[in-house]
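So, chain A:
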Amino acid sequence: GCTSRNDPGQSAAPGASEGGGTAEDLTIAFVPKLQGIPYFEAMNTGGQQAAEELGFEWLYQGPTTADAAAQADIVRSFIQQGVDVLFVAPNDPNSMAPLLEEAQAAGIHVATTDTDAPDSVREVFVNQASTEGIGEALTDALLEAMGGSGQYAIVSCGETAANLNAWIEVQEAYTASEYPDAEIVDIVYAGEDQAMATQMATDLMSSNPDLTGLVGECTSSAPGVAQAVEDAGRTGEVFTVGLGTPQSMLPYLESGSSSGSILWDVEALGYLTGWAGVQLASDGDLGDTSTIGLEGASGATYDEATGELLLGPPTIFTAENAGDYDY
Partner candidate 1 sequence: MTDTAHRPAAAGPPRLEMQGIAKRYGGVRAIRHADITVRPGTVHALVGENGAGKSTLIKILSGAEQADEGTIAIDGSPVSIGATTDAIALGVQTVYQEPQLFPELTVAENFFVGREITRGPAIDWRAQAPRMLELLDTVGLDRGLASQPLGSLSIAKQQQVSIAKALLEQASILILDEPSAILTDAEIEVLFGVVRRLAADGVSIIYISHRLDELFRIADEVTIMRDGETVSSQPIGELTVREIAERMVGGAISEGHHEDREHGEPVLELESLSLDGAFEDVTLTLRAGEVVGLYGLVGSGAAEVGEVVYGMRRATSGRLRAVGDDRHPASPSAAKRRGIRMVPANRASQGSFSFQPIAFNITVGSLGLLGKAPGWVSPRAERRISDDLIRRLAVKTPSGRQPIGAMSGGNAQKVVLARQIVEQPKLLVLAEPTQGVDVGAKEEIHRIVADLAERGTAVLVITTDLAEVQRIADRILVFRAGRVARELPPTASQASLLAAAAGAIDDEPTPMPGTTEEAA
Partner candidate 2 sequence: MTAVDTATQGGRHGRDPEPRPSALDRARVWVASGGLKERATLLLGLIVVLLVVMSILDGVGLTSGRFNSDYLASTLIAYVPLALLALAELFVITSGRGGIDLSVGSMVSLTGVVFAMLYQQAMLPLAAAIVLAVLFGALLGAVNGFLTAYLGYPALITTLATFYAYRSIALVVSEQRPISGPEISSFYSAAKAVELPVIGASLPLVPLGVFTFLLPVAIVAWFVLNRTTYGRKLYAIGTNDTAAQWAGIDTRRTRMMAYVTAGAISGLVGVYTVAQFASARPDAGTSGSGMALPAITIAVLGGVAITGGIGRLSGILLAALLIVWLNASILLVVPGNEGAQAQLLALGVVLLGASLLSNASIRRRSTGLTKPVGVPGTAAGTSR
């Protein structure tokens, strides 16, 4: 026949063996939303470190644009390669669900990291921080700088990014309940474009003279909003926080145009992802986090009910500690 799918012995690639086997010939693949951005490249670094320490092969390949279809092509090629464990940070959780099902049917352990695909067959979701944790930390950090009250605006990125939208919902609810004197005046979407984020932040400052706070909701808009404040010469009047990688935020943290960057130890997240992969492949216990060799990831907790492996509370980067990270 033209097909080998009725012939289970052949469907797996060379080197892959059913049910895990030794760690030596274990392959764990990770498909990020997008390649080439510091965030996912740092996860890659963490994953590679885990691969060296725990002894498995770490494969990393991402699309050049944050596009669900391009990502699906890569997932398909990993299914074909017959990797043992497949991690995905889906651009579109819904569209990833059926693909994960296909992967599982091909004998691959499937899991998500960074962004979940909730209604899928994924075995575990390696979560950097809870939605509430991030939304609340962002709000607290900003309002601390703003003095607990005032108007602020959010510069988000992709209009349809599920995780960003979820965090924004938490921020709205949390601000309303905890900071009654504070108000979110506008939410704008700049795409993954720093310059656009800067321009939009500038426009927001012009049109809302009373604005004293800005949130950069993703790693491209976090430095963007800080840059806008710096350019407008309003450092110290308008405060910004955001989800920025430490290196890109360092100059702004130092100049004071950014009051803090809320993120997590991304390399540790990558490491944790790799570790979780090994556990999946070897039918190990995900709850037994004592075997995690990396300090930054050792605080992880596993919730069996939701299948979530949580890295821990978010980290707040400041001018003091941001320099310690090389991504």
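Regarding selection, all candidates are chains of the complex that A comes from, given by their letters.
Keep this in mind: a contact is a pair of C-beta atoms (placed from the backbone, for glycine too) under 8 Å apart; a residue touches a chain by one contact, two chains touch by 3 or more; residues count from 1.
Because the structure is a prediction, the values reported are computed rather than measured.
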{"item": "Touch assignment for chain A within the complex, options 1 or 2", "value": "2"}
{"item": "Partner candidate 2, residues of chain A touching it in the complex", "value": "1-6, 10-11, 13-14, 35-36, 59-70, 72-74, 76-82, 91-92, 94-95, 97-98, 102, 119, 158-160, 162, 165, 189"}
